[in-house]
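A quick write-up on the structure given underneath.
The other protein chains are all here in position, but one chain of the complex has been omitted.
Labels for the chains are A and B, by order of writing; each one numbers its residues from 1.
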Amino acid sequence: MSHARPVRSVETVDLTKAFGGVLALDHATVSFRPGKVNALIGPNGSGKTTYLNCITGMIKPDSGRVTYRGRDITGRPPHRIARAGLGRTFQLCRVFGRMTVLDNVLAAARGRPDVERARQWLRRVGIDHVEQVEARNLSYGQQKLLELAGVLMSDPETVLLDEPAGGVNPALIERIADLVRELNAEGKTFIIVEHNMDLVMSLSDHVVVFDRGRPIAEGPPDVIRSDERVLGAYLGV
Amino acid sequence: MSSGLLLQSIVLGVLLGGLYALLAAGLTLYFGIMRVVMIAHSAFLILAAYLAWYLHVQAGIDPMLSLVLTVPLFFIAGVAMQRLLLARLRPETRTMMSVLVTFAIALLIEGLLSYLFTGTQRRINLAYGAASLELFGARIAVVKLIAFGLAAAALGALYLLLAKTRFGWALRATMQHAEAARLVGIETDKVAAYGFGIGLATAAVGGTALALDSTIYPSLHWHWIGPLMAIIVVGGLGSIPGAAVAAMLLGLAESMLQIPFGTTWAQTVFYIVLFATLAFRPQGFFGGRLAQRF
Partner (left out) sequence: MGRTTTRRLLVARVARAVGLLALAFVILWFPAAAPNPYILSAAVMVLNYAVLATSWNFVGGFTGYISLGHGALAGLGGYATGLLITKAGFSSFVALATAALVVAALAVPLGFAALRARGASFVIVSIALVLILLLVFQGWASLTGGSRGLVVPRPFPDLLRPEHHEVFYFLFAALLGLVLLSWWLVDRSRFGLGLKAIREDEDKAESLGIPTFAYKLVVFVVSALFTALAGGLYALWFGDLDPVFQFSILSGSYVVLMSLLGGVRHLFGPLLGAVVVGVALEYFKVAYGDTPLHLVASGLLLGVVVMFMPDGVIPTVAGLARRFLHPPEASIREVSAAELEEARR
């Protein structure tokens, strides 16, 4: 199913969240580019995962606004945000352990579970040969692919990937990167949180850099790569 | 309601609240250490009360002295339970399964007590059982004051242990963040086991306090576990001070509601407040930063 290219994608205005005494997000104002592969990078503890969780409704921000395609989605329940077109994967890959690979993907279907479509996605990510295996018996790399297939089955317009390269071998990283490129060409917007700089540089069109809960730089990868503020944030200078 | 009666029920409420506070502290310990809901806590409470009664009936020992036996015994039982049973549960389903396991233990205890002592209601008859004191204008039985004193002393000891000793520091660290505690060198397995032992030891104290003044029977534990669970949820799970505050407030409420509504209806206050808490503020009211949702 193709989507008409949207004018706006995920945007936040003054998003703020504190946990006890720790300010995780500090008036973060960002506009991600629709139809592009966006990357969200920054040192550990800069608030990237909290940011993702606020966008997808898993956490309610203390103040600020999240909009998606112009509609306010701040604080709405996660399943409504998912239905609106935002899909996400998790930093520590989450699958339904005691369900088969096929059922994992079918569970994500909108409306009638279409077995053929599910199989198509499994084939596309490359794990159709283990269709009947319980997810907990897969290798970690296979689980990551399964998680991705499930998210794609729910037909999101925008896909948020939380550290897709985390804990997997280079060949698999390449496979995921190719998939992202293909799907982006088909019209999907991506927002990728990543630490793997090679992947970020080769894959993304637009990079947002976080430090201490707010964006400190935004732009194309090669500009960001030599930005002094970015280097400062990572090196603690 | 006459002021005399009101005063009486307030004082009684405070005394009751103290006992609730001690028992709720124990429950909070279990949850804080291992995310375990220990349904059998009140069953152990009744067990301790029966032991106090039995020793009194068989050997004329004052119930307070029975503490010498029950506290170490329950401490060991707590350590054993944590090591042999609860630590063996799978972490993902531990909370749910702990409810079932501890429920099974409660059934076991109730069954054994019922078998050994039958369902007849028991009561300790003490020489000073009928004595009463004039306190703030209200007439209060001496045994109730002693029971409160026991509970307060145990709570005080618990506070000192947690706040002022090295072990207490280790225990608090384990409760807040087990992973981080391990990283700084705390042997969390041992600390967890001892923490459980302490929790069950508080049940021993509570049971003795209970035995001084109440009629006991095997299924009495059901009367206590409901209110106790309500208290820890209202107070905020994982927070001992929160549980203590909630215990005092709810104990007072129950005591004061007994006059107009009778004992049976007064007990419903716990459940009404529990449901209200879960509906409007699931993380509890008094726990502050320590409180969590399940």
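Here is the rule we go by: a residue touches a chain if its C-beta (ideal position, glycine included) is under 8 Å from a C-beta of that chain, and two chains touch if they have at least 3 such contacts.
The shown structure was predicted, so the numbers you read here are calculated from the model rather than taken from an experiment.
Counting contacts over the entire complex, the absent chain touches A, B. The residue from A:54, A:108, A:127 or A:161 that touches the chain not shown here is A:108. The chain not shown here is touched by just one of B:88, B:123 or B:164, and that residue is B:88.
Among the residues A:29, A:63, A:139 or A:202, only A:139 touches the chain that is left out of the figure. Considering A:77, A:170 or A:232, the position touching the chain not shown turns out to be A:77 (whole complex).
Contact residues of chain A toward the unshown chain are 56, 58, 77-79, 82-83, 87-88, 90, 94-99, 103, 106-110, 112-113, 136-140, 142-143, 150-151, 154. Residues 35, 37, 39, 85, 88-90, 93, 95-101, 103-112, 114-115, 119, 218, 222, 225-226, 229-230, 233, 262, 264-265, 267-268, 271-272, 274-275, 278-279, 282, 293-294 are the ones on chain B that touch the missing chain.
Here is the rule we go by: only the chains that are shown with their structure count from here on.
In terms of their C-alpha centroids, the spacing between chain A and chain B amounts to 47 Å.
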